[in-house]
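Of the protein chains in this complex, all but one are displayed in their positions.
For chain A:
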Amino acid sequence: MMTSTAPAAARATTQPRQRTSWIPRTRRQKHNLKWGLIFTSPAIVGLLVFTLAPVITSLVNSLTNVSLIGGNSRFVGLENYRQLLSDSSWWMSLSNTAILAIAAVPLGLLVALGLALMLNMRVRGLSIYRVIFFLPSIVPIVAAAVVWSYVLNPQYGVLNNLLDAVGIQGPGWLSDPAWSKPALILFGLWGVGNLMIILLAGLQGVPVELKEQAMIDGAGPWARFRNVTVPFISPHLLFGLVTGLIAGFQYFTPAFVLTGANGDPAGSTLVSGVYLYSTAFYNFELGYASAIGWVLFLIIAVVSVLTFRLVGRRVYYGGAA
């Protein structure tokens, strides 16, 4: 596997580093800074008030037993975090989340890649096909979930009727604990349009000359795909993998809409996001819910770092140079 190109590395070592200072010295720089801050102040204030403040508050809350409404609260240190270790519902939710993420992300990547490969073909009316495949990803997720609750209906749903047509008896997708997670994974494929577009952009950046050289050398379609296409779109695949895992661990809306806040049936769809929500809004345990959120954040951070460590080194960035 190739690493970064030599000329780029050479440039990085030979060119003198410009020392820049953000402190304005001239009158013009001061003028620019003032107006720059004025124009960006809505975003800065929004970030501070609606992101940074809640993040800090939730961190502080996670060290207390504060309730969502009323009640007494006191500093409990790491007690909430310690309790998580013995909370069977939390372990259940974490396990469900991990299963969904681990199964749904690679499957989503494969389907998105398959669609992108199809849409990278040169056929008449291609832009129409691209729009059609992209459309589901812009349907509001709640509306899509309601439609899918019809699709997944065991007796009258389209999916089981199609399975019936080929002699397979479809399961009770959302009513059977053994099939509820596969149902959610299947529903997740509905929204691969965004990733498909990213991969399609990557496919269009694969140099045609290299493919042609490979063809001249006798490489078949699979060999060309594996040895030419995949390395060039590997940064896009890594992006899809990392953002997919992050989204997977934050999974919430489809489970909440399709199977409710208790993770029906039998807790099989109780994912971490839903457990956090029900802890805060059903049981009013805001401190404990904050701890769940922070542990989830740490897990996502660790998974992201591990993914970069394990997969990132196999990524070929030469195509992006």
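Throughout what follows, a contact is a pair of C-beta atoms (placed from the backbone, for glycine too) under 8 Å apart; a residue touches a chain by one contact, two chains touch by 3 or more; residues count from 1.
One rule holds for everything that comes next: contacts and distances are computed from a predicted model.
**Student:** Tell me the UniProt name of the left-out chain, picking from "Amidohydrolase family protein", "Extracellular solute-binding protein", "Cysteine rich repeat protein" or "Na+/H+ antiporter subunit D".
**Tutor:** "Extracellular solute-binding protein"
**Student:** Pick out which of A:Ile23, A:Ile38, A:Val123 or A:Leu310 touches the chain that's been left out of the picture.
**Tutor:** That would be A:Val123, which touches the missing chain.
**Student:** Who touches the missing chain here, A:Asn65, A:Thr243 or A:Thr307?
**Tutor:** Spelled out, the listed residue whose C-beta touches the missing chain is A:Asn65.
**Student:** Considering the complete complex, identify which of A:Phe50, A:Phe75, A:Trp91 or A:Tyr150 is in touch with the unshown chain.
**Tutor:** From the options A:Phe50, A:Phe75, A:Trp91 or A:Tyr150, the contact with the absent chain belongs to A:Tyr150.
**Student:** From the listed residues A:Phe239, A:Phe284 or A:Phe308, report the one that touches the chain absent from this view.
**Tutor:** Selected residue, touching the omitted chain: A:Phe284.
**Student:** Contacts of chain A with the missing chain: which residues?
**Tutor:** With respect to the unshown chain, the touching residues of chain A are 65, 67-74, 88-89, 92, 115, 118-119, 121-124, 129, 132-133, 136, 147-151, 153-159, 161, 169, 171-172, 175-179, 208, 212, 215-216, 256, 260-267, 270, 278, 281-284.
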